[in-house]
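Structure provided below as structure tokens; questions to follow.
Let's turn to subunit A:
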Amino acid sequence: MAATIKISVKLKGSIADVKSLMLHPMETGSRIDPDTGNAVPPHHITQLVFTNNSKQVMVANFSTAVSKNPYFGFSFEGAKAGDTLKVVWVDNTGASDEIETQLA
Partner candidate 1 sequence: MRRVLLLSSMFYVIQVAAEDGAGCRAPNEASKAPDSAMTNYKQSHARAECFRLAAAGAGAEWLKTEELLQQSVEEALQGNWDSADQLVQRAQFQAETALLQAQHESEAWKHRVVKK
Partner candidate 2 sequence: MQRTRRLIIKGGVALLALTALPRALIAAAWPQKTFALTTASEALKEYLGTDVTTPSDKIDMKVPEIAENGAVVPVTIKTSLENVESISIVVEHNPRPMAANFEIPPGTLPKISCRIKMGETSDVMAVVKTRTGVYSIAKEVKVTIGGCGG
């Protein structure tokens, strides 16, 4: 299991309602670590991309102003049961995670 992404999809006819939650600190770079007194370096998701079968259905670009453990929801048309929806996030350090789910 992708340890950092949770996704739920509801199919209403050909419309897919997508909700997703990522486990990520979303550090702004300006927070001071109370233990060291130094700024915690920025560490945040930059992009979140949803692809249904091979069609890109959403690209979300995030700044550091997106909340910790980001939530993102959207909907797209043209979905059907059996489609494969894939979610990928990438962060500013180059780390990433992804998950695939079959629409049902």
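What we mean here is this: a residue touches a chain if its C-beta (ideal position, glycine included) is under 8 Å from a C-beta of that chain, and two chains touch if they have at least 3 such contacts; residues count from 1.
Criterion applied: all candidates are chains of the complex that A comes from, given by their letters.
Keep in mind the model is a prediction, meaning the values are calculated, not measured.
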Query raised in the report: Thinking of the complex as a whole, which of 1 or 2 is in touch with subunit A?
Result: 2
Report summary line: In the complex, the residues of subunit A that touch candidate 2 are 1-2, 6-11, 15, 19, 26, 28, 30, 46-47, 49, 51, 55-68, 70-78, 86, 88-90, 94, 96-104
